[in-house]
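Note that one protein chain is taken out, while the other chains of the complex remain in position.
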């Protein structure tokens, strides 16, 4: 088959589009807004070659309205935050070309495709054309910085490399090779995000013949802290998946569950076993996941992740209970994902800046748990954020209930920190008695047990406390039972390794 | 803002209620039954301050009918079991005040709230005003006694304290502090229930100003064996959650799954991987979870927890297959949740009475598995209960299928008891050879492995056998693979600890 060329007449693409339109008509769909000529050309081919994408987009609001229409809604109902959409976009559906052609000057992945200049990757700045408030909230927070915060923190980077590097046995010893880009991409960076760079151009064979496309590193890629070829950080598609850009999906706890789950960030696992989760699973088919604003008690009868953390929530009478935010830490004051201990949320989304009093890139002292306070939000800011969260709780729970809940959580934070401290004390003994070596604190058996104490078991107990649930989970599955037994096993292992050490000498 | 006072005029509350009514009218809801003046007053404020609760209640049958109407239904369709509802309740919707004002003389949590005497906690005796049959079935069974049975059994209490106490390292030793009320409440007692007592009164700041409320221990609390401030045990809201009091939710396996799950009571995990669960997950959206009575094959096509254990099940032609019961052991004859071994169900819901032949508070001998028969139901009663369960199975399976199923289960019970016996034999050896100390049988490494053998792995295999499913789960995930390897690891650990013991001497 002879390849298409960039000289391909637009009339042919439009002919293909006509066929597509006919099939749509057959489906008996309601009247749709006009498409730009460029998007018509895209759809002409892609409805044939990647029909799933096109169909997915057809289900989206982007296909069913125009920015000019969207902006007319009353403020609380608006799904678009730009005041005046750019004139050239205002009166067409938001189609392929509208998103994949933004800011070409910044996009190193911009290329000529069938006569059009196209970006492969759509970035948050591109989305900010119509959604500037959301992009601004999101920018600079921990989410878009998730890749950097992991890989440019020397301690975390060591953990990542220790786990993901291929091992060989050489002369009876375990030797770790540096992890491949592939494995990093499939494991840690699958959530955290990695860097999509343009290595050059390449020719590929497609159903339409040979075409030339940018040769990208780490692609496909939907990590929330992705570095984009336009120099920006982050990705909206991590939560607003694929081409339906759906608020329903972003509000679905299944979406959050892709990254926030057992054993290290067990939000999803705790939710599943909580009363809130029970109500969600039993009643979700009666809820309205697409209403804007989201009305407590009417659109949903129990919180999902989005309810507590970032959605615009109003009462049935229209009073705002919580403002929308795409800074997902906006209603969080304490970081229960212990590093190594709990601590107040960091001031900056860039946590690579933090140094504790031992000079380590950690928000707390390794040995004592003392916070690196200058990098963390102060009491006032903590209070402000907790009040925002409490307002959400108070939609359904009385004041005393809510206060008692957070008092309980404070106790649990202290107790889990104490359990981590006990493990760290044993770890110190193991290092001091030389049964293990602290150079790399993550590559020996007792060290592994120590990591599990804070990264898995303590986190699980804290998440369950914060999210009002999962009693059996934190009793026997992955909480107190393990916190307790892990200490004993650490101690037994230290004794046994002392015997081995003595024998080896 | 100036606080409301108990002298707040009812006319103001009713004015607030008028606004609420208007918003309801806007929602275009169908005609609703009249509300009592007291409930109107409650809603006047609470529709503003805790709108989620009010909306939740609006979805309930309590808001849509009156006891007088409910009692008119044909017996099999009735959702209320009182013969004649109290006159003062009969002709209003069942609202806030109707439930939160019952039996004030018994309620130590009764207090003056905006001019009304209110109980914070609603207890089973309160619900029995309209649902006396259900309360009577429930009273005295293992569910309301779940808190007592755990905490007043010295052996189980030791296990609870060993797991949940915060540990410190002192002089190189692990020292366990007594567990906090908070942690007990979030772990074991989250399901089992704890005691809600009135410590006194306290002032709290609310959106309406400062108010005085009872100061309760262990609150919030939805444990099924909760001790209530009116002296009763148990809680209906554990399963009929929050203010929708929904039979749909109580019938949802998600509700049961909050407490009956892996690793110790793996009913939910087994169900998920069973054919019954497969049908539920694939077809639930076509089922009717609210029909009373519940018609096999028409309202559901595979059993959920409630179908087998307690719902009123009838055939499409209206014949009763199984009577409703709120004694959740009514159709159970053997207790496969091994303590330490399987055994016939206890005669009394109060299992603290039981002593085995070694004098331990266990239903079987620790060493031999011999049952403490005088405390357990006899063969005749076992047979009677199994027949009730088999009748449910026979709705969809022929007699031979059902018999073969339960014969298989009997074999599995014996085999898992044998696997526990093997572990107990090794445990005895560890205790006798002094590598571990039996004083507290739960606080050392080999003891932990022994607990896992009966509490986790054997239970998993038995539940899968009883519930017709989960072959891979009991092969590799948490069953035979672990039962087998755990024995080896126990044996290896005994040998290693002998070396340590010798070295220490």
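The first chain written gets the first letter, and so on, giving A and B; residue counts start at 1 in each chain.
The definition used in the following text is that contacts are C-beta pairs under 8 Å (C-beta built on N, C-alpha and C of every residue); 3 or more make two chains touch, one makes a residue touch a chain.
Because the structure is a prediction, the values reported are computed rather than measured.
Enquirer: Which listed residue (A:180, A:410 or A:433) would be found touching the missing chain in the intact complex?
Expert: Only one listed residue reaches the unshown chain, and that is A:180.
Enquirer: Identify the residue among B:278, B:348 or B:440 that touches the chain left out of the display.
Expert: Residue touching the absent chain, from the options given: B:278.
Enquirer: Of the residues A:32, A:72, A:167 or A:384, which one touches the chain left out of the display?
Expert: Counting the whole complex, the residue in contact with the absent chain is A:167.
Enquirer: Based on the whole complex, identify which of B:77, B:373 or B:404 touches the chain you can't see.
Expert: B:404
Enquirer: What chain B residues would touch the chain not displayed?
Expert: Here the touching residues of chain B are 273-275, 277-279, 281-283, 285, 296-298, 301, 315-317, 394-401, 403-405, 408, 411-412, 415, 418-419, 421-422, 425-426, 429, 461, 464-465, 468-477, 479-481, 483-485, 487-489, 491-492, 495-496, 499.
Enquirer: In the complete complex, the non-displayed chain touches which residues of chain A?
Expert: These residues of chain A touch the chain that is not shown: 19, 23, 27, 47-56, 58-59, 162-169, 172, 174, 180, 182-183, 185-191, 204-207, 213, 219-220, 222, 241-242, 244, 246, 248-249, 252, 254-255, 257-259, 261-265, 285, 443-445, 448, 455-456, 496-497, 499-500, 503.
Following the convention adopted for this analysis, only the chains that are shown with their structure count from here on.
Enquirer: So what's the Cα centroid distance for chain A and chain B, whole Å?
Expert: That gives a centre separation of 34 Å.
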